[in-house]
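Every protein chain of the complex appears in place save one, which is left out.
Chains here go by letter, A and B, matching the order in which they are written, and residues are numbered from 1 within each.
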Amino acid sequence: MNIAQKTTKFLTIAVIALFTTVNFALNSNENNQGEEDGGKVNTKSEITAYIQHHLADSHDFSLFSYTSSEGERKHFGFPLPVIVWTSKGLVTFMSSAFHHNDDGHVIVEKGGLKFAKIHSKIYELDSNAATVSFDESHHATNAHKVLDFSITKSVFGILLASLLIFLGFTKLAKQYKTKAIPTGLGRALEPLVLYVRDEIARPNIGEKKYRKFMPYLLTVFFFIWILNLMGLTPFGFNVTGQIAITVCLALFTLVVYISNGTKDFWMHTLWMPGVPKLLRPILAVLELAGFLLIKPFSLLVRLFANITAGHSVVMGIAALMILLKTQFGTVGATGISFALTLFLTVIEILVAFLQAFIFTMLSALFIGMAVEEHEHH
Amino acid sequence: MDIFNDFSIGLFALQAVILIVLLVLLKKFAWKPILASLEERETGIEDALKSAENARKEMQNLTADNERLAKEARAERDAMMKEAREIRENMIAEAKEDAKEVTASLIEKAQASIAQEKQAALAEIKKNVADLSIGIAESVIKKELSNKKDQLDLVEGILKDVTLN
């Protein structure tokens, strides 16, 4: 039984790793044609560009692309809606209008405005420009970024994860109405809820006050964890590796612990008792900087950097398949790459949980600091 | 890759909105019922354990009580039996005493009445003797003058009667 379970686990991981490598293999099959047809990878710089492209958000959902027998580049996936706030108000169109171009060569005209997509960002061209012109450092000179509320791949990922979490836990909640011990999926989810409650919230916030923060901590924990895991699937989400997402999460934690700070907390932060009066303002500045800047910053940077680093390394190792082809042959290079990717994917699964745990744990710790009732000296 | 340039305000705003909506929805439909039922279950288990412990204690108390009661009952029985024995012995002793007393008094009474009767009989005999003496004396005196011999016969006859009496 145990062995069977372990085998299943191993196979699942192996399949995930295989998909990652296959993804690369499909992308790197052909070696010709111009650069503007995105998705082909062969040289070192192309690999770097591909990894960076993956790490950035994208406006369409593509699983893989290949060149058909007629020499035409085919993309397998589906477009997502682009919603931008421009100088003329809200404009929407489907991202398929860009034909998977990502360097500003395809101009889309909509609502009397011209748009180009450069490195996953939508630019609005100046009214008199027909094409995008670049300066030496590859910055567009006659176009500017617009406020982009598109349903990008990340937003799609967030929605998907939210839906999964919502469905999973409402199901668990319903199960409690009819039975004392949940079955099926609920049996797997319940220990996680208990883990967050007993290992994260209770010890860090305290027995009296932890209840109030449970919904936030649970939501954040599962949100990050599910998104981290989704980042390991072949769909190639990189949601928690988007700085905007981690900034948002960290700001939520900041708002939660600042708005719940007790009188004691502010007293100790702004006018530390038991310290010479001359030092108190200095300490106040340090403490405020700690609570308002350093703590949220460390939260957001940690999650962002871990996930980004994880994705980069996994993709880099997968790219060994291409780089080592000349030395080890196709089979040898693929074998090495596969073994290493498998190993790293296992580590990444651990990291996915660890980062969700640490984010939630530190959030709970900071909340605990803010709501703590000090004994009066 | 310049991460600060990469920061997308749109993505940030969408994420914030989605997260708030998710928080509210989950809080209402998932976390509250889940945490409530978990807590309910835990308190239920705790209560069950506590009540089991209480029941165990009660059982112990009950058996202890039973033992104590049995002991008490035994002691009471013993005491009662002892008492009964004592009472019986007392009763017997008393009865003996009483009987002794009663017989003594009866004997006394009998002796007394015998003595009394004897006295009465003696008194009556005395009285009879006196009467007889007086009667004899009378008849002696009546006949004295007529015949000396008759007189003596008479006395003798009377005396014979008396002795017979």
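Please note the rule applied: a contact is a pair of C-beta atoms (placed from the backbone, for glycine too) under 8 Å apart; a residue touches a chain by one contact, two chains touch by 3 or more.
Criterion: contacts and distances are computed from a predicted model.
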From "ATP synthase F(0) sector subunit c", "Fumarate reductase subunit D", "Phenylacetate-CoA oxygenase subunit PaaJ" or "ABC transporter permease", the hidden chain's UniProt protein name: "ATP synthase F(0) sector subunit c"
Contacting the left-out chain in the complete assembly, out of A:110, A:280, A:302 or A:325: A:302
Residue among A:97, A:147 or A:365 that touches the chain left out of view: A:365
Full-complex contact with the absent chain, from A:199, A:264, A:287 or A:372: A:199
Absent-chain interface as seen on chain A, which is shown: 199, 203, 294, 297-299, 301-302, 305-306, 354, 357-358, 361-362, 365
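Assume only the chains that are shown with their structure count from here on.
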Sites on chain B touched by chain A in the complex: 1, 3-4, 6-16, 18-19, 21-23, 25-27, 29-35, 37-38, 41
Sites on chain A touched by chain B in the complex: 52, 55-57, 84-85, 121, 147-150, 152, 154-155, 158-159, 162, 165-166, 169-170, 172-173, 176-177, 180, 190, 193-194, 197, 211, 214-216, 218-219, 223, 242-245, 247-249, 251-252, 304
